[in-house]
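Yeah, one chain of the complex is gone here, protein chain that is, but the others are all in their spots.
Should a chain be cited, it is by its letter among A and B, assigned in written order, with residues numbered from 1 in that chain.
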Amino acid sequence: MSDTTLSSPAASDGKDSSVPQKTSLYKEDALTKKRNASEKRFQAYGITAILIGLFFLVVMAYSIISEGIPAFTRTVLTVEFTVTQEQFDDAEGQLFKTRAYEGVFTEAMSQQFQEKEIAVPFDITAIERIVGKPGNTIRQYYLANPDQLGEPVEFELAASSRVDGYLNGRLTRDNITDSRFLMKSDLDLVDVLVEGGIIQTVFNWPFITGADSGVDNPGGAGIGASVVGSLFMMLVVLFLSLPIGVAASIYLEEFAPQNKFTDLIEVNISNLAAVPSIVFGILGLAVFIQFMHLPQSAPLVGGLVLTLMTLPTIIISTRASLKAVPPSIRDAALGVGASKMQAVFHHVLPLAMPGILTGTIIGLAQALGETAPLLLIGMVGFVARGYPDSFVGGFLDPNSAMPAQIYTWAARSDFAFYEKAWGGIIVLLIFLLSMNILAIILRRRFERRW
Amino acid sequence: MPVVWLILIVLAIAVVGYVLGRGRALAGAASEHVKLHSLPSYYGSNVAMKVAVPAFLIMVVWLLAQPIIVNNSVSGLIPETAIAEGSSRGLVLAEVRRAASGLDNAVAAGIMDEDFARNARADFNDITTRLRDAGQIVTSQITQPILRAAQEYRILNSTGRLLMTIAVLLAALAGAAWGILESKPNFRARNTVEQGVKALLIAAASIAILTTVGIVFSLVFNTIEFFRLYPALDFFFGLTWSPTFSGRGGNSELGIIPLLWGTFYISFVALIVAVPIGLFAAVYLSEYAGPKVRAVAKPLLEILAGIPTIVYGLFALLTVGPLLVSIFGPDGVGIMQAGTAVMTAGLVMGIMLIPFVSSLSDDIINAVPQAMRDGSYGLGATKSETVKQVILPAALPGIVGAILLAASRAIGETMIVVLGAGAAARLSLNPFDAMTTVTAKIVSQLTGDADFSSPVALVAFALGMTLFIVTLGLNVVALYIVRKYREQYD
């Protein structure tokens, strides 16, 4: 509005305008009706907004669960058979050793079919398409366990990812195309084998405990190694960010004088809290790797970057917990002759500890899910090849982390890896959920109201 | 001696110093019949502090400085002629470091002994053959100068390590002696220790400043390096983004405009989704919802804020993208080519920002005094009239601040756009086209084995600098507005 100037009201003996008109309260007048309708509309917008938010949450949860659960099962083909010493020697003597074992395997299969009165024609190539090349697995087993020769052994052979996909509904007879990986006709055999209990779906332990696999073997990829990578990173974050964060908060909340230096710190903390995470990745790359020559892809470097990123969060929540301790506690300690430092460390800090821990866990959970900075320090690609072989190696050997591993899978062209990515998300969310629940329990258990 | 051992030794000296200092103070008090000024443990802590702090300080500074010094002097050993066409000093130095670690591994594996690895007159072919046998040469050619530089590199490094160990141990012992000598009963040990602890607290608080300085330096130096190789004007005003790796990136066109366009377009879509939903949700939760609804709906919405961005990224790539394609794609409306698009990323980012906008707005709306509401209701206003005409105008500055913070979030978001927006830099108005953003390009230019001397990799730092300045500007303005707003009602 520019400027409103009103003339003094001409006729304002007041009578005509302020004599109350007699209207009944019981009758809703037209305007009120309109206003109430608009009120209802407005309220409906609010409810809609919340429902939309919750709808997205449900859709996400549904996608994650429905797409991710198959990653936790795998399809195996169970066959029991005996390889005798002669067969072993014979096979080892041949040029194509694994081929010889496959012969043994096929024989055992047909025998089992007869026992179960299954009549279906099959050849070794079909079997190969279903279970990959079983010969090598069998050979490796007997080379490692020669004492088992002549004893009946039950083999659990992993089915190929396409068979896996067929059984969990990712592939159907309609969308399958004949290829060297799987023919449509093989599915008949698969159906029969499922019926006969030879092909079964079992819990996919290798996914939980395994390491990443090459781009051509989605079935063998596991998240275990990157869970370990995340764990070592979190150790770094915890042991750096908790003491530094608490020390910085104590200084700012209890000792810092009102001056430019303190202001500078405050401004820095509030701005760092809002700096995009990718910028911390650039910092890590330039300072830790380019400048300090720390090893690339190492959980140590990841941990350092995430520490710097988490510090503002931890400092902000720690300061809130310190602030919540009433000044009377400090006064009481100072009153009996404690120094300021003793008052803080003996009385204020222990009382603020539950709040600090809650904040730290939430900060850690945030760090655990962070991906972008890890991409820049090389924790992406085929790096989670196996478990570190020592404790120090856990910090220094190239490894991935859960979210970076999920990204790696999502970026691969083979669709079968998507299932792994969703499965990885379930694992990641389980970790995050447990951390948050722990934080809530801590808060409930130790919450103190002054 | 590995650093771990050195740390343990210093800690051991600190523990011994603690015991000695404490003992000396107690003994002094007993023999001279005076009271200790401080508790005995403070005398011990004083010694331990004087052992550990200077020693570790020296160690950290040394560890930071040594690689730089060594790199510089080794770099001087490499003649200009040894740098191949199309390569750079940086690349050759990396080769030197690889060769040096190859030598380390060979020594560790027992293929050659330490003297041989150091021997500058050792036959070049002999060494390379042995290295190759040990599987330690994986990269191209090791040339004579590189090998000599690698040997020099190892010698300098181990000498440096040795000197550092001596310096650290001397500092630790000197600190211990000083502390123990001080441990007399009337020494104000508590005050000294507290001064030390306070210094540590200040140091911890200063890490925030150091981080900012680190960010600024790592961005500035590499950006300057980039602008030396690529004209700044072309970067800021170029309309094409097409990095080529041929000729070591010499023919690339690296204009930021298409990336900024993608960034702002996606952020705009995200805000179009998040602001109305978040704001209405906040208004409903703070003004209409009963305590029970609030207790359920608020934490549920906040779950959305706790979900890692990689999950949103996957959701965009694998759920939302295909869904949008089935509606707008060739089989439907026909304006969308692939699942990755501005709309996909913007929509998902909007979902991510809903709780961010709603919880900030919720705080701000709650800060409007109840008296305002009473005044409005007292005049016969309905709730929606009160919200629209009194509460929102009163809360407006705070809400603007919240939206700016959300915008800064959207601009800096990485994973959703990396997975959901596409990789093609494009100046288009169609929100169903794939576009790319500043953050996505930072990732793509720096993942893998980046060569820090080519403009194609260095451009990522200039992009990071731009991103940092834009988000910092938004944050500073937003935080200023929000703070002013809060002061108004405090």
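Note that contacts are C-beta pairs under 8 Å (C-beta built on N, C-alpha and C of every residue); 3 or more make two chains touch, one makes a residue touch a chain.
Please note the rule applied: contacts and distances are computed from a predicted model.
**Q** When you check the chain that is not on display against UniProt, which of "Circularly permuted type 2 ATP-grasp protein", "Carbon monoxide dehydrogenase medium subunit", "Potassium-transporting ATPase KdpC subunit" or "Phosphate ABC transporter ATP-binding protein (PhoT family)" does it turn out to be?
**A** "Phosphate ABC transporter ATP-binding protein (PhoT family)"
**Q** Under the definition given at the start, what are the shown partners of the omitted chain?
**A** Listed by label, the shown chains it touches are A, B.
**Q** May I ask which residue of B:Ala108, B:Ala371 or B:Leu429 touches the chain that does not appear here?
**A** Answer from the full complex: B:Ala371 touches the omitted chain.
**Q** One chain isn't shown here. Among B:Ser38, B:Thr382 or B:Ser408, which residue touches it?
**A** Spelled out, the listed residue whose C-beta touches the missing chain is B:Thr382.
**Q** Spell out, residue by residue, where the missing chain touches chain A.
**A** Looking at chain A, the ones touching the missing chain are residues 1-9, 12, 14, 17-20, 22-26, 28-29, 31-32, 35-36.
**Q** For chain B, which residues lie in contact with the unshown chain of the complex?
**A** Answer for chain B: residues 290-291, 369, 371-382, 385, 389-390, 393-394 touch the chain left out.
Criterion: only the chains that are shown with their structure count from here on.
**Q** When the centre of a chain is set as the mean of its C-alpha atoms, what distance in Å lies between chain A and chain B?
**A** Roughly 20 Å separates the two chain centres.
**Q** For chain A, which residues count as touching chain B in their complex?
**A** Against chain B, chain A makes touches at 35-36, 38-39, 41-43, 45-50, 52-54, 56-57, 59-60, 63-64, 67, 243-245, 247-248, 250-252, 255-256, 264-265, 268-272, 274-283, 285-287, 290-293, 308, 311-312, 315, 339, 341, 365, 368-372, 375-376, 378, 380-381, 392, 403, 406-407, 410-411, 418, 421-422, 425, 428-429, 432, 436.
**Q** Give every residue of chain B touching chain A within the complex, in rising order.
**A** 4, 63-64, 67-68, 97, 190, 194, 197-198, 200-209, 211-212, 214-215, 217-219, 221-222, 276-281, 283-285, 288, 297, 300-301, 303-304, 306-311, 313-315, 317-319, 351, 354-355, 358, 382-385, 387-388, 405, 408-409, 411-415, 418-419, 439, 442-443, 446-448, 452, 460-461, 464, 467-468, 471-472, 475-476, 479
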